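== chain A ==
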Amino acid sequence: MLQYAAIAMLMLGLYGLLTQRNIIKIIVSINILEIGLNLFIVSVGYVEGGIAPILTSDFNNNGLVFVDPLPSALVLTAIVIGVGTTALGLALAKNIYQKYGTFEIDEMGEE
Partner candidate 1 sequence: MIDILLMILTGIGVAFFGFVLQTSIAGVNRKVVARVQKRYGPKWYQEFLDIFKLLSKRSVTHGWIFDFGVIMALGVIIGTAMFMPLTSSFMAFDGYDNFFIFVYLIAVGMLGMAMSASGSGNPLASIGVMRALTTMLAYEVPFMIVVLTIIKLTGTSSLSEIGLFQQVAGNSWFLIALPIGGIVAVMALMGMLGKKPFETYIAPAEIASGPMVEYGGKQLGMLFIMHEITVFIEVSLFVHLFLGGAENIVLFIVKYFVVYTILNIISSVYGRFKIDQVVLFFYKWPLIMAITQAFIAIYLGWVI
Partner candidate 2 sequence: MSAILLIAVPLLAAFISILFKKYAHYILVFVSFASVFALEYMDLGTITVGGFNAPFGIVLILDDYSLIALYIVNTLFFLVAILNCNEFKKVGSIMLVALAGLNGLLLTGDLFNLFVFLEVAGIAAYLITTTNKKPLATFNYLIQGTVGSSLYLLGLILLYAMFGTLNMADMASSIASSGYGAGVTAFPFLLMFIGFGVEAKLLPFNSWTKGILANSNRLTGPMIASVYAAAIGFVFGRLLTNVFVIEDTFLIIVTIILIFSVVAGEAMAYASTKVREILLYSSVAQAALVVVVFMSGFTGWAVYLIIGNAAAKLVLFLITNTATKQLGNDDVETFKGLFVNNKIIGLSFTAVTLSVIGLPMFLGFVTKMNILENMFVSGDYIWPAIILITSVVEGIYFIRLLLNLWYKENDLPEVKFEFVLKYVVVIIALLIMVFGVYTEPVQESADDLVAYSYIEGGNL
């Protein structure tokens, strides 16, 4: 179920990119896209009836069914990278606003 939600968000992000002409809205839709993607990555690691993949004193034998830890590790980096790009995007948005005085790409006119 979670995977369908993730894919829906991914689609939503792509739709946002396709239609929006406002810089901020584009950045927002990029974020939606990335969140959808991260959700999908996490959902890949889900194992039916698995428990959190942390070896504690009472869950130390690996006979138990653990949830796959790797995708969630990957998601960490993916989120960090998403943050980086969004920060850069916003900084650029400030520059664009300074230069063109608007966020609408159409009003900026071809340089």
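The rule is short, and it goes like this: a residue touches a chain if its C-beta (ideal position, glycine included) is under 8 Å from a C-beta of that chain, and two chains touch if they have at least 3 such contacts; residues count from 1.
Candidate selection criterion: all candidates are chains of the complex that A comes from, given by their letters.
These numbers come from a predicted model, not from an experiment.
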Chain A: touching candidate in this complex (1 or 2): 2
Contact set on chain A toward candidate 2 in their complex: 10, 17, 23, 26, 30, 33-34, 37, 40-41, 44, 70-71, 74, 77-78, 81, 84-85, 88-89, 92-93, 95-96, 99-100, 105, 108, 111
